[in-house]
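For this depiction, one protein chain was excluded, whereas all remaining protein chains were kept in their positions.
Chain naming follows the written order as A, B and C, and within any one chain the residues start at number 1.
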Amino acid sequence: MNQQRRALIKYSAVFGLMASAGLISVAQAEEWNKAAFEGKSLDDVFKSLGASSPDKSSAVTLNAPDIAENGAVVPVGISTTLKAEQMAILVEKNPSTLAAQFFLPAGTEPFVTTRIKMGQTSNVYALVKADGKWSMAVKEIKVTLGGCGG
Amino acid sequence: MAPVSALLKRCLMSSLLIAFGQSAFAQTAADDIAKYREMIADGNPSELYEMSGEELWKKPAGPKNATLEKCDLGLGPGVVDGAAAVLPKYFKDTNRVQDLESRLMTCMDKLQGIPSQGIIDAKFGAGPKKDMDAIVAYIVTHSKGKKINVSTAHPKEKEMYAMGKRAFFFQGGPFDFSCASCHGASGKRIRLQDLPNITTQEGAALGWGYWPAYRVSSGQFWTMQQRLNDCFRQQRFPFPIYGSDVTIALSMYMAKNANGGMIQTPGLKR
Amino acid sequence: MSDPMRVRATEKDGIVDVKILMKHDMESGQRKDASGKVIPAWFISALNVKAQGKDVFNAQFGPAVSKDPFLNFKYKGAKGDKLVVNWVDTKGDKRTDEATVS
Partner (left out) sequence: MKTLMMTSTKHLFLVFLGCGALAISANVSAQQKADPQFEKMMKNSFRAEGIAGLDRIDQDATQKFCSDPIFASSKAGAAKAIEIQKINMATIKQPTDGKYVGDWKSGEAIAQSGRGATWTDTATTPIGGGCYNCHEIDKKEISYGNIGPSLWNYGKNRGYSQEVMTYTWNRINNSKAYNACSNMPRFAHFKLLNEKQIQDLMALLLDPQSPVNQ
């Protein structure tokens, strides 16, 4: 616990340094959202993101397989017809719910793909913030056991 | 005659069970797995290994402070393009049939003065084997799209193939497994993973043509030596020595069976 | 010293498609080593991409992003754009690589 706190202080220090060195933009350093990444439930993360209760929207597409052959690498993408300024990927049953979040300046397409780890079969949420309002898409991704298991 | 017909009857019965017992659900699952694989195909982390492998190939190293650029992988000194498509191969200077890793050990020894034993004894993914992984990634990337074209014209190559075939069917260990237990029939799976039938050209090309590969489950790039090592581990065999003849013989059996197929390395595997 | 990234960026019809592969273990803090001890979390936490000196993408990662992270995004840009990609991890290690849009 103590160690974790120290590590967090260290992140902040590092971000401060990097920001002043111009390596990571100031906006980003300020926004690195500790509370959101430590959230243990959907509600925790929604709250930390200032999303309260996002509405499901057909304008948001979560691009992911129905079954992952391996939970260590699950491809997940978000695209939307909305003018997205921020996006986030949440995995309901992971130890930390928030997997990643993205900030899209004007001129960047509302599209992102990455790969995440999933400990077990779970609902995965794609959140999109556009014009200050959060919307989302949900999909269950099954994680299977594979190989000989030895 | 009776035992054979009994055997045949049982075989037919079980094939009916297998064929009709496969639910539509299993088929859907297989389709979904195919979709998953398609989605991760873009952005193979093997590229990260390949990048550092190219550097290592061109960087002076070892007691002789030499690069590997004069290494003869079978197509002449320094020829990297397509080299992995003709291995394993007989080499006159060592009087041995060698696969990619054992040949690279020869080059490191002769050109750079790096003794092979240290590489053989190192843990996978660590020390000199880490460098070896990267160099292998670099070499095999430069055979991508080439046709597998392995020769058994030399008597030693022919002999290696025959030994590899025998090793493929060799059962042992507390599970009674041979390579053929899993890779000797078509249309088989372990869990949801398709098992290539290495005794056929098509299956051998699926196996040989896609390894070395980045393995998603371990998050590591695996050379064929490591792939075979883990096969033997799962077979509950003792530990195959890195670059030993049984590993080269099995590679020869797979590669020769795969002739005409396409090299798709580095692959991306579960 | 961290290993270099692989950055690919290609332009088509005014849209630049950027694909980034990073070499990082992305330890989640959930895994145990052979002796049963928890391997502490250690992962890339932030990534910034600039094109021609201007922010085009920012990402924040948690421990659930896969080992050797992959990222794909698109922005309005042109061939020849100079990209600078930065990441920093939870131990303060960082890496900068550059690429030119083709």
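Structure notes:
One rule holds for everything that comes next: contacts are C-beta pairs under 8 Å (C-beta built on N, C-alpha and C of every residue); 3 or more make two chains touch, one makes a residue touch a chain.
Everything numeric in this text was worked out from a predicted model, so none of it was measured.
The absent chain, not drawn in this view, touches the displayed chains A, B throughout the complex. The missing chain, though absent from the display, is touched by one residue of B:T94, B:S218 or B:Q234; that residue is B:Q234. In the complete assembly, the contact with the undisplayed chain comes from B:A167, out of B:A61, B:L75, B:A122 or B:A167. Against the chain not displayed here, chain A makes contact via residues 67, 142, 144-150.
The missing chain lies against chain B, touching residues 3-5, 7-8, 10-12, 14-27, 29, 163, 166-167, 169-178, 180-182, 184-192, 195, 232-234, 236-241, 244-247, 249.
In the analysis below, only the chains that are shown with their structure count from here on.
One simple way to say how far apart two chains are is to compare their mean CA positions; for chain B and chain C this gives 31 Å.
Per-chain Cα centroids separate chain A from chain B by 37 Å. The mean-CA centres of chain A and chain C are about 14 angstrom from one another, to the nearest whole unit. Of all residues in chain B, those that touch two or more other chains are 219. Looking at chain C, one finds that residues 66-67, 70, 72 touch two or more other chains. For chain C in complex with chain B, the touching residues are 3-6, 19, 21, 23, 25, 66-68, 70, 72.
For chain A in complex with chain B, the touching residues are 63-70, 72-73, 75, 115, 144-150. Residue ranges of chain C in contact with chain A, taken from their complex: 15, 26, 28, 30, 40-41, 45-46, 48, 54-67, 69-77, 86, 88, 90-92, 94, 96.
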